[in-house]
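The other protein chains are all here in position, but one chain of the complex has been omitted.
Letters are used for the chains, namely A, B and C, taken in the order the chains are written, and counting of residues starts over at 1 for each.
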Amino acid sequence: MGSSHQFTLRCRAEADAVRQALSELRSALSKLGLSEDRLPGVELAVAEALNNIVEHAFPGEKTGDVRIDAALSGKHLCVTLIDTGRPLPNGRPPVEKRPNPDVERQDLPEGGFGWHLIRDLTDLIAYTRAGEENRLQLHFGLPDRPEKQQTP
Amino acid sequence: MGSSHQFTLRCRAEADAVRQALSELRSALSKLGLSEDRLPGVELAVAEALNNIVEHAFPGEKTGDVRIDAALSGKHLCVTLIDTGRPLPNGRPPVEKRPNPDVERQDLPEGGFGWHLIRDLTDLIAYTRAGEENRLQLHFGLPDRPEKQQTP
Amino acid sequence: MELSSTTENGIQLVGVHAKRIDAASAVQFKDAMRQETETGPAHVVLDLSNVDFIDSSGLGAIVASMKHLGGGRRMDLAGMTPDVDKVFRLTRMDKIFTIHASASKALTARKAG
Partner (left out) sequence: MELSSTTENGIQLVGVHAKRIDAASAVQFKDAMRQETETGPAHVVLDLSNVDFIDSSGLGAIVASMKHLGGGRRMDLAGMTPDVDKVFRLTRMDKIFTIHASASKALTARKAG
């Protein structure tokens, strides 16, 4: 394993705060050397996960704090989202059919894309409910720099 | 992302229980399709991390519970160890020189290998102390099956 | 959410003057689009060239705006930046729009569209 870095961000479970947190996440990852072509996919996956927390973990007027832990090496990025909102139904990310674009115009889907995008953009998702906490890990392999650095 | 699996094991922070947990981990990962050539490295990395918990998080006669969360896809394995023992000094895994084999026989190192082995065998380590909990994530990239399966 | 609107060759070109159509702005986007296209030509082109991020809320808002036009009218997309384009492709929503490389191409490609 090469050198590795960690940082933590926090935001309220509200759309404006999520936007701000994504901007901080992006610039922190960029500073730590995550390649520019990986940033948009990571931002989008984390955005979808945070949007779900805003909308489903803290529905309606409810809100709360979200902790965002990120860990990065040359080979690997893990972003963990921790909130104390409602758990995922059935204790795991929903596995539903992709919204179908081959329908009449008035039936076209306006939602239900979120988890599919997260799955498309990650190598692994892990969700655990521990006590009152939701912990969602999004894992991204970084195959661009496969070279293994030696640690001392 | 292809299909992904999660499971949780628990053990006491004691050497015999660790041995038992490693055996359960190995057979669970094997059942879920982790390739046989990756099992020994994963077992060793997790063994070293658990041994550290037994010895340093719960020193002396103290003991406690360790929760082992594992998540596996075709591309990625993450093992998270959670305990309520003492935190890592300085809030992160120690970065020390590798024990030196080029010394007189009586000075040969009998320890200090653990974290180096963990680093050698993983793609990323992330440690966070959250409240009273130590959470150590060990990440393993699985480059053997790079093919991306489509989810529905 | 600031939108601009011009009509040329009988096509209404709506420009989005925001870098993001995301969960924080999807509702405003939908409202602004509704106002902008309440009346006007049957053919609308949405110029997304200033937008460098959309999430699924933004995508849903664009689809909703198109649906809101009603059966007799159409909405094309133009000037999508690569990351925006990727969201349409991953969700297969690229299939339900005519997509033009740029606003000017959308205006001249009317017959082909």
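Methods note: a contact is a pair of C-beta atoms (placed from the backbone, for glycine too) under 8 Å apart; a residue touches a chain by one contact, two chains touch by 3 or more.
Note that the structure is a prediction, hence the values are computed from the model and not measured.
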item	value
Neighbouring displayed chains - absent chain, whole complex	B
Listed residues B:A47, B:V79 or B:L138, member touching the removed chain	B:A47
Absent-chain contact - pick from B:H76, B:H116 or B:H139	B:H116
Missing-chain contacts mapped onto chain B	15-16, 18-19, 40-41, 43-44, 47-48, 51, 54-55, 98-99, 101-102, 105-106, 108-111, 113-114, 116-117, 120-121
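The rule is short, and it goes like this: only the chains that are shown with their structure count from here on.
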item	value
Contact pairs, highest-scoring chain pair	A-B
Distance-maximising chain from chain B - centres being C-alpha averages	C
Distance from chain B to chain A - Cα centre to Cα centre, in angstrom	23
Gap in Å, rounded to a whole number, between the CA centres of chain C and chain A	26
Chain B and chain C, separation of their C-alpha mean positions in angstrom	49
